[in-house]
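The complex is shown incomplete by one protein chain, all other protein chains being positioned as in the whole.
Coming up: chain A.
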Amino acid sequence: MKVALFVPCYIDQFYPQVGVATLQLLEKLGVQAHFPAQQTCCGQPLANSGCEREALPIYKHFVNTFQDYDYIVAPSGSCVYHVRKHFDKLDQTDEVQHVRGAAYDLIDFISTVLKVETLRGAFPHKVGLHLSCHGQRGLHQANESEMTPVRDGQLRRLLASLDGIELTELSRNDECCGFGGTFCVSEAGISARMGQDRVADHVRHGTQVLTGSDMSCLMHLEGIVRRAQLPIRVMHAAEILNGLTA
């Protein structure tokens, strides 16, 4: 099994520790992931802005970089969703189809491919889970509250297996945080308000550590937490799961 690590552009530049944690966590689970040095970005910021055509060279570059791997794992459901869903704009060569099918969100990869459902270790904190829309509704990593109550999900299952952890129950379990890619600047007012409401839901219910499997939502929420100087630590799930001692 040849596994490539895809570290999305904003994680590479701003959250290298999330890339490191992802790499190390995979190693602990017995997967030696390789980081192809040519990688850049999935092109989502352009496509979401209505510039799919301008993103095509990025798509091609992505396919060229990752086509020789069995799996492409990234700590960001949103980028993975983009590769799977929106690379339909490329000619559907064998390579393109392979890359689209081989792209996995880290937690999805751990749960679905490695079939890991529980992890040993303790994390004795009150942890609030941010269900990211692209992971949840796009990649079906948790069921959608529009269809059934959110009872479970891949990350919730993994976290719940840790000793001493207490998971926050929110008023609005799977409401969008308001990041939305370029939406966060083109509709900055609404985006901020959504993020503030999301954080307030966590504060009300006692979250100490806010986590999720999509760093883009967490980047936005962290920005709000720091601006408001709230006593909440924002960590990617890979950082929690990698830091376990057991």
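Quick notes on this structure:
By definition in this document, contacts are C-beta pairs under 8 Å (C-beta built on N, C-alpha and C of every residue); 3 or more make two chains touch, one makes a residue touch a chain; residues count from 1.
Throughout what follows, contacts and distances are computed from a predicted model.
UniProt lists the omitted chain of the complex under the protein name "4Fe-4S ferredoxin" (options: "Protein-methionine-sulfoxide reductase heme-binding subunit MsrQ", "4Fe-4S ferredoxin", "Uroporphyrinogen decarboxylase" or "Carbohydrate ABC transporter membrane protein 1 (CUT1 family)").
Annotation: of A:Leu129, A:Cys176 or A:Val209, A:Cys176 touches the absent chain (contact as defined above).
Note on the undisplayed chain: of the listed residues A:Ala142, A:Leu170 or A:Met194, the one touching it is A:Met194.
Within the complete assembly, A:Ala55 is the residue of A:Leu25, A:Ala55 or A:Ala142 that touches the hidden chain.
Against the chain not shown here, chain A presents residues 1-5, 7, 9, 11-17, 19-20, 23, 27, 29-35, 37-41, 43, 45-58, 60-61, 68-69, 86, 114-116, 133-134, 137-138, 144-149, 172, 175-176, 178-197, 219-220, 222-224, 226-227.
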